[in-house]
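Structure in C-alpha cells, see below.
All protein chains of the complex are present and in place, except for one that has been dropped.
Letters are used for the chains, namely A and B, taken in the order the chains are written, and counting of residues starts over at 1 for each.
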Amino acid sequence: MKLKEIAQFANGELSGDGEIELSGVSELLTAKLTDLAFVLDVQHIPEISKSNASAFVIFKDLKFETSKPYILIGNPHLTFAKILTLFLNQDKFSPEIHSTAVLGKNVKFGKDVFIGAHSVIEDEVVIGDYTCIMSLSYVGRRVKIGKNSIIYPNVSVLRDIVIGNNVIIHSGTVIGSDGFGYAKDEVGKYNKIPQIGSVIIEDDVEIGSNVSIDRATLGKTLIKKGTKIDNLVQVAHNVIIGENVILAGQAGISGSVTVGNNVIIAGQVGIADHVNIKDNIIIAAQTGVSKDLEPNKIYFGTPAKEMGEAKRSLAEVSRLPKLYQKVKDLEKKISELSKDNKTSN
Amino acid sequence: MKLKEIAQFANGELSGDGEIELSGVSELLTAKLTDLAFVLDVQHIPEISKSNASAFVIFKDLKFETSKPYILIGNPHLTFAKILTLFLNQDKFSPEIHSTAVLGKNVKFGKDVFIGAHSVIEDEVVIGDYTCIMSLSYVGRRVKIGKNSIIYPNVSVLRDIVIGNNVIIHSGTVIGSDGFGYAKDEVGKYNKIPQIGSVIIEDDVEIGSNVSIDRATLGKTLIKKGTKIDNLVQVAHNVIIGENVILAGQAGISGSVTVGNNVIIAGQVGIADHVNIKDNIIIAAQTGVSKDLEPNKIYFGTPAKEMGEAKRSLAEVSRLPKLYQKVKDLEKKISELSKDNKTSN
Partner (left out) sequence: MKLKEIAQFANGELSGDGEIELSGVSELLTAKLTDLAFVLDVQHIPEISKSNASAFVIFKDLKFETSKPYILIGNPHLTFAKILTLFLNQDKFSPEIHSTAVLGKNVKFGKDVFIGAHSVIEDEVVIGDYTCIMSLSYVGRRVKIGKNSIIYPNVSVLRDIVIGNNVIIHSGTVIGSDGFGYAKDEVGKYNKIPQIGSVIIEDDVEIGSNVSIDRATLGKTLIKKGTKIDNLVQVAHNVIIGENVILAGQAGISGSVTVGNNVIIAGQVGIADHVNIKDNIIIAAQTGVSKDLEPNKIYFGTPAKEMGEAKRSLAEVSRLPKLYQKVKDLEKKISELSKDNKTSN
C-alpha cells in the first residue's frame, strides 16, 4: 500500500514521498524497512530517530524532527484504529459451510455465511448475512445471530439465545449457561431452580475469551448495544448491562444487577446481586460494590467509596504511625502537666 | 397446561377459574396473556395490577388484590423451583449416539444415553443410564460418569475422573487439568511434579461454565454430594469440598484446602493453600482467607475477620478524620494548659 493512499484514507496531511510502499505496521523500535510506525504521544518521539520504519504517522500536536516521509493526523486513537484496519491480516474466511459442520433441521442461513469445520448448529437456528461461525463452536436450538457477526472457535452459545449484528465473541466463551439459583429445602439440600430465560446480546457488542454469561431465571439477561466485555468476565442471570459499557478482565457481575450507560468497570471488580449502577460511573480495579452508586462518579475500594473519600481514607491509614506517636507524646505531656498540677497544688 | 393442574402439582390452593390454559411463565411486567406470573415477595405486589399475565402464583402470607385466578403457595422458593420444572423447554435430547461422535475401545454405555455430535469418548469410558454428553465435549480414558448426568457442550473431562449421578457440568468447564505443582532446582528452574491423582465429583453436584478443577498430585480432589459451583471458579489440586457447599462465581480455592459441609463461599473469595474451612461458615465476597476459620461464623475482608469485627474495623477507619481532629484539638488544649501552668507557676 502506498503512503499517499494511507494519508488519504486517514484524512491526514502527507509530508515527503507518498509513493513509497508499506507492507506492515509496527512499533517504532521493532519496525522493519517496509513498515509504517506510529508516534501518538510525546514519550515515543525519541524513538523516531532509532526506528527502521520507512514512514511515520504522527499526531499533529507533537514536536518532532525526521527526514523520512510522514502523515500528520488529529484524533490519534481513532485514526490509529482506522489505519490498522488496512493492515489486519485477511482472516475473514471465504463463505463456506464446511463439510464436517453438523447442521440441525430447519436451519436458516443468510448469504455468504461461514460455518467452520466441526461446528455444530442445532435445529431452527437462524444466522444472518456474512456472519462467521468458526470451527468447533456450538450453536444451540432456536438461537438467532444477526449479520456480520464473528463467533471464534470453541464458543458455546446455548439454546434460545439472541445475538445481534456486528457482534464479536472470542474463543472459550459461554453464552447461556444456567443462572446460579437454588432453593434450600428443610434438610439443607439445594434444589435447582430451572433457568428458563434467555440472553440477548445487542448490536456492536464484543465479548472476550472465556467469558461466562448466564441465562435468566425468567425473562432475559441483556447486554446492550456497543458494550465491550474483556476476558474471563462473569455476568450472572438477569443482569442488564447498558450501552457503551466497558467491563474489564475478570470483573464479576452478580445476579439481577443493572448497569447504566457509559459505565466503566475495571478489572477484578465485583458487584453484589441486585445492585443498581447508574450512568457514567467509573469503578476502579478490584473494587467491591455492595450498594447502589451515584451517577457520574468514580468509586474505589471494598466496600466501594467515592474515589476522593477512598484516597483520603488510605492516606489517613498511612499516617497512623504518626498519630500513634502523637497520642503517645500527648500522654506524656498530660502526665507531666498532671504532676506539675499536683506539685503546684 | 391448565391452572388447576399446576395448583395440584404445586400443592397450592386454587382460587378462580382452574380451566385456563397457560403456555409459559414470566416476570410480572413482561408477561404475555398466556403466561403465569409469580408474586413471591412484597415488592412485587404493585405489579399485579399492571401485569398481562392471566394467572398468578402468590405466596400465601402476602396481602394483595386481583380479579384474576391465582394459586396460593407456601414455601415460595421451593414451590417456584418446582413449578418452573413444568415449563422448562424440552431440551432433553432423545437418546442417540451421534454418527460423528468418536468412540474409543471398550466404551460402556448405560441405557438411553445421549452422545452429541463431534464429541470424543476415549477408551474404557463408562457412562450410566440416561446421561447426556453434549456436542464437542471430551471424555478421557477410563472416566466413569453415573446416571442422569448432563455434560454441556465444549466440556473437557480428562482421564481417570469419576463423576456421580445427577451431576450437571456447564460448557467450557475443565475437570482434571494438572495441579499446579513444581519443584525448584538449584538453578531456579521449575521442574514439573507429575500430577498422578484424580478428581471425584459426587452425586447431585452442579458445576458452572468455565470452571477449572485440577486433578490431585497423589490421591484425589473431591467435590462432595450436593455441592453447587458457579462460573469461573478455580479448585486446585487435592482440595476437598464438603456436602451442600455453595462456591460462587470466580472464587478461588488453593491446593489442599479442605472445606466442610454447608459452607457458603461468595464471589471472588480467595482461600490460601492448606487452609481448613469448617462446617457452616459463610465467607463474604472478595474475602481473602489465609488461616483456618472457626465453624458457624461469617467472615469478611482481606485478611479475613469475623464479620462483626470486620465491620467495626471499617467503621473505625471511617471515623479517622474525626479522630485526627480530636487529637489536634487535644494538642491545642494541652498547649494552652501548659502555657497556663507556666503562667500560673
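Please note the rule applied: a contact is a pair of C-beta atoms (placed from the backbone, for glycine too) under 8 Å apart; a residue touches a chain by one contact, two chains touch by 3 or more.
Since the structure is predicted, the reported quantities are computational estimates derived from the model, not experimental observations.
The chain not shown here is touched by just one of A:133, A:248 or A:272, and that residue is A:248. Where chain B meets the omitted chain, the residues involved are 100, 102, 118, 120, 136, 138, 140-141, 154-156, 158-160, 172-174, 177-178, 180-185, 188-194, 196, 210-212, 214, 217-219, 232, 234, 236, 250, 252, 254, 268, 270, 272, 286, 288, 290, 302-303, 312-313, 316-317, 319, 323, 326-327, 330, 333-334, 337, 340-341, 344.
Interface with the hidden chain, as seen from chain A, comprises residues 25-27, 30, 38, 77-78, 80-82, 84-85, 87-89, 91, 98, 100, 116-118, 134-136, 152-154, 168, 170-172, 204, 206, 208-210, 226, 228, 230-232, 244, 246, 248-250, 262, 267-268, 285-286, 301, 314, 317-318, 320-321, 323-324, 327, 330-331, 334, 337-338, 341, 344-345.
Throughout what follows, only the chains that are shown with their structure count from here on.
For the pair chain A and chain B, the distance between mean C-alpha positions equals 25 Å.
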